[in-house]
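All protein chains of the complex are present and in place, except for one that has been dropped.
Just so it is clear, A, B and C label the chains in written order, and each chain counts residues from 1 on its own.
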């Protein structure tokens, strides 16, 4: 028992700060996850869906023009080519299959920009499980097309009108739903955040990214990269590509959304750089770094990239940052936007604004030598969803 | 010489009905294409880009829920997962590389909905070749986001204000540009249409689809499918998946856009079903089936799917239809729309409205036994580009 | 006054406890003082005073709205403790808040502030037993009760663990779901009351809004009922609030008394 309890944490981070009602469900989920994680039938089925449905493996692409422009040899891990247009499906396929194996009849989820919600909807459709997604009312308007995508796939989108009407409130509302329907429902968290076992489980499902990179970079370079750079909102694409390299001599850079600068008022942060500028706290079931005021009230975060716009971050990242294993960095809105344009123009790849933060950091840091000679950037998603935003910014 | 001339045709179809100015360029292109087609260096580089940049191979996915609903075992060839969201990039990568090897400094292209234009823009960016795309002025408004995607990648989009201001006029204008700049410019045609060598060349570049299917279906079924179904506008995704099976005992269905029914006035067809309802004619450099009035004036075609909305069709398809090797069929707008919803709901895959025509035909025909037991449907692209249209139709 | 004293006193009178929740600072700190007095007049035996947190995941729409009003009214932990310290009531006061506010203040400071401002107990809906070690130790040292929740889903092994740790009273969650007034009482409630085998008093909350329900809960074997949303609803409406709070408290207390 002690042993199990201990494993809910990464150092002092993580844990299960949730209403008592949910504790048995978390216990069950942990148990089932631990069981199926080792189950060959489960893993074979998951591999099958990752390959035939999601389109994995995603390529590792040597971006020659970008390398020349930025002055360092750059490989792009192409999660933008995964079904749905982002890495999100790696996780929802895993959790969706788990839901099926656990015999739960319903999936609920939160979504910000709608990427995770869309990935849930895909999985709900393909596994035939009723799916409902909470989404901040403001986000349902801003991301109308993603709402429609979810609805087309038979998912019900529930607008959340409380609080700031964005991602944080959608999570709150999803937790409330889960509290009420925990016996029949699986809550599908979309990043390495929240209470144990989610940070571990989501990381494991996303680790397919890093595992592929290990093989691919050995084929191409005959060695590991000097560094890996990933944008970090909750941190799932980052942990997914970092985790398989955690014991290797590879520098890992977690690039957060610096918004318009690392400033904050008593209610709002102008950024979402939780590792860089947050403080220890407890949010959505886990102890982690949190954007909060001096009393512990959670701030509204902000970023040009909806998927990074979150006041928390995965507890494992907080831990890895503390012990110096990952290096937290940030890019500003306008830097990300510039890098977005670079990749479009130089490589014919339209990256998500989230992923553009990772690109922007490489652009800034390449000259310092900090990144070494060979760097892998995780292109966590494609930018078609962001065209309206970019179009708006350029006007 | 006789021999070479002969090979510009498929039976009585095909040929090179173009202004004299272009003939030398076509000769050059044919020669260069024939040379590089067999060149291991060229092919290796093409394979590299298809894999690492475009994300090939695309999966062959057994759609269990859809199979159950439609009553036949269905495999989906997932061209929707190719970079850019459609099969179009297979061709533009091939032609782009050829442009590079030929030392031409500029690419021009026509585009209807913007899919081919986007694929050209990607290739222009990645190969660093100046790219300009002609697009009907009406289409630039209807497909604003695709215009923007091209521009982001450094491509100039030139609105065509003549004629019906749609695809047909964009092709006319691209030909005019080519006539004027043929010495420095490669004209990148987006389907198996136009003058020799385009129908052959584009087919060959798209054949990667069918080649992959051969391997994949043997792995999964231990045999070839009974039938293959593909939507047909110009016919490139169809020829791409059909061609490698042309000598095998596999039925090949080319599904055209039936629009609101196979009727036409003196100026407009309510459909784009050229193989089903067109007559022999000469359009855009090739003898083929054409939608035309009794005098030979080309009709304005129509379809809910912008990518199928064309009054011509590839000459090889016209030939194969005449000799009975392929079976021309059509689906109506509303049937395609229904099938679109089926795939979203049952499989969590949002297909292009073009591809939905192939789905709709399978839905209609499965019960007749015509398709056999195992059918492969080419999902030529994803439907994100069509959300506005579908949203509009459902209102 | 310690919570156990209150329950002993009630036990002597063979009477169940009415535990009333309102959110401190809703809509202003001054208002809260007045409302607390009204609840006491109406017969509340214990008052839970919510310390508002920006992201109250265990609360339903009614209490969420109260929390939002309180935050907009400027409520902070500092103001909270000052206000509580100035209250002149002779019944136990319990703070209900989310763990981050405690964590951020520092566990020790928070507990000491409770002690010095006259708070008898702490309820933290997002702090399960597993994570509560340090806070429990500090509470014990400062003679403050740390009150735990049990739910219909709580397993036997967890139940044991919670009952060992919980002091003051055990907060029985009447049903799955968040706080909020409902018109019926779930069957599961009586079953849960039976399952919680302990000498610590048992109070049932979540969804109770009138005297009839209160009576049913007490008849089913509970030692107290907890009512929140129904009171917060009165505050939300904002008309004649003190009298209406008092009247509802009386109705509930009457129901509780009838049941024995």
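Keep in mind that, in the parts below, a contact is a pair of C-beta atoms (placed from the backbone, for glycine too) under 8 Å apart; a residue touches a chain by one contact, two chains touch by 3 or more.
Nothing here was measured: the structure is a model prediction, and the numbers come from that model.
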Item to check | Omitted chain's touching partners, listed by label | outcome: B
Item to check | Contacting the left-out chain in the complete assembly, out of B:116, B:284 or B:329 | outcome: B:284
Checklist entry - Mind pulling the chain B residues that touch the left-out chain? => result 5, 8, 15-25, 27, 162-163, 168-169, 171-172, 175-176, 179-183, 279-285, 287, 290, 292, 294-298
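Keep in mind that, in the parts below, only the chains that are shown with their structure count from here on.
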Checklist entry - With chains as vertices joined when they touch, what's the shape: line, ring, star, complete or other? => result line
Item to check | Per Cα centroids, the chain farthest from chain C | outcome: B
Item to check | Distance between chain centroids, defined by C-alpha means - chain B, chain C (Å) | outcome: 67
Checklist entry - Once you find the CA centre of chain A and the CA centre of chain B, what distance in Å lies between them? => result 36
